[in-house]
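The complex appears here minus one protein chain, its other protein chains still in place.
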Amino acid sequence: MTSEKSKWLSTPYVAWSIMFILIPLCMIFYYGLTDKSGAFTLENVAAIASAEHAKALWLSLLLSLISTLVCFLLAYPLAMILANLQVNQHSFIILIFILPMWMNFLLRTLAWQTLLEKNGVINSVLSFLHLPNINIINTPCAIVLGMVYNFLPFMVLPLYNALSKIDENVINASRDLGAGSIYTFFRITLPLSVPGIISGITMVFVPALTTFVISTILGGSKILLIGNVIEQEFTQASNWHLGSGLSIVLMIFIILNMITSAVFDKEGTGLI
Amino acid sequence: MNKKLADCVKNIYIALIFLFLYAPIATLMVLSFNKSKTRAKWGGFTFKWYAELFENEIILEALGNTLLIATLSALIATMIGTVACVAMNGMKKRSRAILLGITNIPMLNAEIVTGISLMLLFISMGLRFGLGTILLSHITFNIPYVILSIMPRMKQLNPSTYEAALDLGASHVTAFFKVVFPDLLPGILSGFLMAFTMSLDDFIITHFTKGAGVDTLSTKIYTEVKKGIKPEMYALSTLIFVTVLFLLLLVNMTPSRKKQS
Partner (left out) sequence: MKKRNMKKFLIPALTFAFAGITAGCSSSGGGENGEVIVYNWGEYIDPETLEQFEEETGIKVIYDEFETNEIMYPKVESGAASYDVVCPSDYMISKMIDHDMLAEINFDNIPNARDNIGAQYYEQSKDFDPENKYSIPYCWGTVGILYNKTMVDEPITKWAQLWDEKYADNILMQDSVRDAFMVAEKLNGFSMNTVDPAQLETAKNALIEQKPLVQAYVIDQVRDKMIGNEAAIGVIYSGEAIYTQRENPDLEYVIPEEGTNVWIDSWVILKDAPNKENAEKFINFMCRGDIAVKNFEYITYSTPNDAARELIEDEDIKNSETAFPDLSQYPNLETYVYLGEDGDALYNELWKEVKSN
């Protein structure tokens, strides 16, 4: 495709993103870089360095990284199994993973509370079976569980998408040439699924980083994440300047993400 | 024997994942038959929430709004997103990376930030708040999900088939629809579904961009939290879930029956 053609094709989306992404973003930058009197300041951005904010950011990064890793480890084998099933079940498989999300997010998270609580469903079942109870509600474990639960489909689907696209003949060829299945996996399957992996990591890590409902409901609000801080600045403190300033800091992760995709693109072009 | 064991492990693995995904759904379904209004106590079995659900015009209207917005926003976002993916594929690396970065902004920004900034935008544009403004904002946060679902497929495309089609005399449009589109379709479908789902679920952005008296199921549920979520909501969720599952099974069963005959 010629790049002139691309320019023409990209117009609607570029126009849309300028209107509804970049202009609102400018407003956030405006709030983030000014104080209440409207004067320019870097204070709101620098506020991330304060003890509480830095700790909240660190905890958010840690918990969302753990969740992303758990999601990946759970989803990759699953996506491989699914990709090897009959192809005509494609949309069925997609729907079966998306379907739980058609129950409202808040209702689902509350349902986890019902399941995990001290006198919750899981512990009642465990007691009935004379097994020791689990006690993870209101701990970081419960937050990770909530994140993994809510974002797992975002990892499974891109992986499944990428894996089911791999030509079986390539894998068979590798086998025929005497490669073991482990070798084939690391040299053929895994590299070919990199675009899916990148998508999946983005789609899990990014929303996990800013979530606040999960830590409120399942973490008992005892752990302050950066999403909670921003939420609190907007809703409880009505301090849009600080909230925006902290949001700007999170933009660093967009830039990191841009760099990652640029780097992986270098390998990607080899594929096309 | 070894293969059988492997299959067995696979099936157990899938079963465990599904147990994990569907345990809360089952909990909500059970709660929809709970006589007691609180989720903390089982008060006996009842159908009354289902009966009350169908008399509750407010919830039914919110359901209508929700489905309307989800369908339209997902459709439009899918169209814009698909075109954008095709366009981005032909772009230079750097401009593509920048555009992809911009795409991720609504996903990364805390929802409340996106919601408030869109509200300010709509006010400055002088728009009347209502279904239209909700739709615009939903399309905006849906597009990234569409693009992220299609992009991996796009990367795996073989451009020589497209060029071959052109060489064989097909127009750009025909070549696209005959050669590229079918390969993208699974990505487009999952993108559409993802967008539909995100739209169903959104609360914060909808809250700040909706007009007075226009409600979606999410905004209804969140405002109910203060006084306790009404079991009618569990009942409605159960019905939606069962309906979709039923449709899904039905559509999926038909071809296999054909195969048998």
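Per-chain numbering from 1; labels A and B assigned in written order.
We take it that contacts are C-beta pairs under 8 Å (C-beta built on N, C-alpha and C of every residue); 3 or more make two chains touch, one makes a residue touch a chain.
Quick caveat, the model's predicted, so the values are computed rather than measured.
Colleague: For the chain not shown, which residue from B:Phe33, B:Trp49 or B:Phe122 touches it across the whole complex?
Modeller: Checking the options B:Phe33, B:Trp49 or B:Phe122, the one contacting the hidden chain is B:Phe122.
Colleague: Among B:Leu68, B:Val83, B:Ile98 or B:Ala170, which residue is in touch with the absent chain?
Modeller: With B:Leu68, B:Val83, B:Ile98 or B:Ala170 as choices, the missing chain is touched by B:Leu68.
Colleague: In terms of residues, what is the contact footprint of the unshown chain on chain B?
Modeller: The list for chain B reads 36-41, 58, 60-61, 63-72, 75, 116, 119-120, 122-123, 129, 131, 182, 185-186, 189, 192-193, 196, 207-208, 210-213, 215, 219, 222-228, 230, 244, 247-248, 251-252, 255.
Colleague: Determine and list the chain A residues touching the chain excluded from the picture.
Modeller: For chain A, the residues touching the absent chain are 36, 51-53, 55-56, 87-88, 90-92, 95, 113, 117-119, 137-138, 216-217, 220-222, 224, 228-229, 232-233, 235-239.
Assume only the chains that are shown with their structure count from here on.
Colleague: Taking the mean of the C-alpha atoms as each chain's centre, how many Å separate chain A from chain B?
Modeller: Chain centres of chain A and chain B, defined by C-alpha means, are spaced 15 Å apart.
Colleague: In their complex, what parts of chain A are in touch with chain B?
Modeller: For this pair, the touching residues of chain A are 1-3, 5-10, 12-14, 16-17, 20-25, 27-28, 74, 77-78, 81, 88-92, 94-108, 110-112, 114-115, 121, 149, 152-154, 157-158, 161-162, 164-165, 192, 195-196, 198-199, 202-203, 206-207, 209-210, 212, 227, 230-231, 234-235, 240, 243-244, 247, 250-251, 253-255, 257-259, 261-262, 265-266, 268-269, 271-272.
Colleague: Provide the residue numbers of chain B that touch chain A in the complex, in ascending order.
Modeller: 10, 13-14, 17, 20-25, 27-28, 31, 39-40, 80-81, 83-84, 86-94, 96-114, 116-118, 120-121, 136-137, 139-140, 143, 145, 148-149, 151-153, 155-159, 162, 172, 186-187, 189-190, 193-194, 197, 200-201, 203, 217-218, 221-222, 225, 229, 233-234, 237, 240-241, 244-245, 248, 252, 255
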